[in-house]
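Please read through the structure below; I'll follow up with questions.
A single protein chain has been removed from this complex, and every other one stays in its place.
Here is chain A:
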Amino acid sequence: MKSSASQSGSFSGSTVVTAGRRWPITIQSLAKFAAIVTVLMAMVPFAVILLGWSSDQTEVWQHLIATQLSTLLRNTLVLGIAVGIGVTLLGVSLAWLTVMYEFPGRRWLDWALMLPMAMPAYVLAFVVLGLFDFAGPLQQGLQALLGDRYSYFDVRHEATVILVLILVFYPYVYMLARSAFLSQGSDVMEVARVLGATRREAFFKIALPMAKPAVVAGASLAVMETLADFGTVAIFNYDTFTTAIYKAWFGLFNLQAAAQLASLLLLFVGVALLAEKQSRGGSRFTQSARKQHQFRQALSPVAAIAATAFCLSILSIAFIVPVLQLLHWVLLEGFDAVDQRYLGLLSRTLMLGAIAACITVALALLLAFSRRSAGAKMRSFYDMGSLGYALPGSVLAVGVMLSFAALDQQLIAPVMEWLGMPSRQMLVGSVYALLTAYWVRFLAVANGPIDSSLQQLRTSIPEAARGLGVSGWSLMWVIYLPMLRPGLLTAVVLVFVDVMKEMPATLLLRPYGWDTLAVRIYEMTSEGEWQRAALPALSLIVVGLLPVILAVRASARH
């Protein structure tokens, strides 16, 4: 066994040398091939969407430019930028507080602040509307109290949409920044302080730049999710690119125009991703994976109380109050809906989430390693695999469906016919189509934490291991996987929870009998029966807590 020395810093497969002759196929080339196939498969739905340009939709574009386009562009930009800034500020400050300081409740707030992750954006949106709109308890209570002097306010505002999205998406940044700060350890800060930096300087000049890959990865996930969001903006009737896509499809019966709009949205995201890469630039920080000293600074009593209050109030608005409201609705509606079929919903939701999380994380790992050893051109090719996250779910699902339908009709049907078997479709309406849509959509989510933890890995460690004769799969097993564990764990949790919350692709691609909790929520909310949606929504949150708690326990053991 001899390692290929040229591939330093990467997961290089061992080249098997037998009697002085190299076998042509190495693990590395197999992995590279698999990675390329993965990216190509992830890009097929986009090719289908780009085919939308083959038809002439000048008239629709003229109409859009004359009426709504400027508003749509403005709203989409405002939403993307505001949510990006909001999640970064909130996520980083919470992570910094819980990692670096000691204050009352820190031990449990540390993990509790991840809980809003389990809250689907559309659920928080309808809870906020239910609490604060005209018929909600707040305004009704004030009205009862003040009588005629009370004047109602309309909660449906741009700021509310932005706030809701920040509250559900900040955990992306929080989780990634938290593990980055944790792995930095307090040594870094101590050294900086010894060298005469103030705490502020140490944070802005040392700790934050070192955590930048993680923070940027988290924020870009939040922004992409925001751009693809339909549920929340629909509840607040806030017009974005996504609503225009659906309007073209459902209102104008024009799927081609919808596809063209969707590809324009992709352009937005492409630019954003490019900017992200630029901002990351040459910054690459590595550190040892050795357990870091974590010395938390005690805060003055006043500051400690302020810290607790800040964390607690975010947790309350984003999680505790909405859950209580859901619970209240559940109690009002009763538990009639809980029957044998309900257990089926629960188990299918969990199963799809678990399977999809494993597939997605495995593929993301494959891509991450391939990217690491690739040149600049190939690297941007691998990056294309992440685009799926930015497409509105339904549009991506249609792309997946059309490509599988083409396979069914052009490939499988003729073969079946040739074999003399009755023709029926194998792929569309199968679990495989659904799982494909999931991993294409959520590859970017798994990619973020894996990539950023891989970037923090000092290249000398695998080199040293290789020097000691560890190579190939054992290098993966013994060095990489253990050292990437926090990142992998985060990736599994994020994808797991995201898949369970996913609604449009599940609706379109599920085979019959594969209803999930998200499907049940859709059934209720689409008719405006939000109180009846409370039970499946609450169940979804509880089920979504499982992976979050498992990860928290695992990282506590770490």
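Points to keep in mind about this one:
Basically, contacts are C-beta pairs under 8 Å (C-beta built on N, C-alpha and C of every residue); 3 or more make two chains touch, one makes a residue touch a chain; residues count from 1.
Here is the rule we go by: contacts and distances are computed from a predicted model.
Missing chain, UniProt name from the options "Extracellular solute-binding protein, family 1", "Hydrolase", "Cytochrome c oxidase subunit IIa family protein" or "Pitrilysin family protein": "Extracellular solute-binding protein, family 1".
The missing chain, though absent from the display, is touched by one residue of A:226, A:243 or A:386; that residue is A:243. Residues 63, 66-68, 129, 133-135, 139, 143, 152, 154, 156, 234-237, 239, 243, 246-247, 249-255, 351, 354-355, 358-359, 362, 394, 397-398, 401-402, 405, 408-409, 413, 422-425, 428-432, 435, 477-478, 481-482, 485, 492, 504, 507-508, 510-513, 515, 519, 523-524, 526-529 of chain A touch the missing chain (whole complex, contact as defined above).
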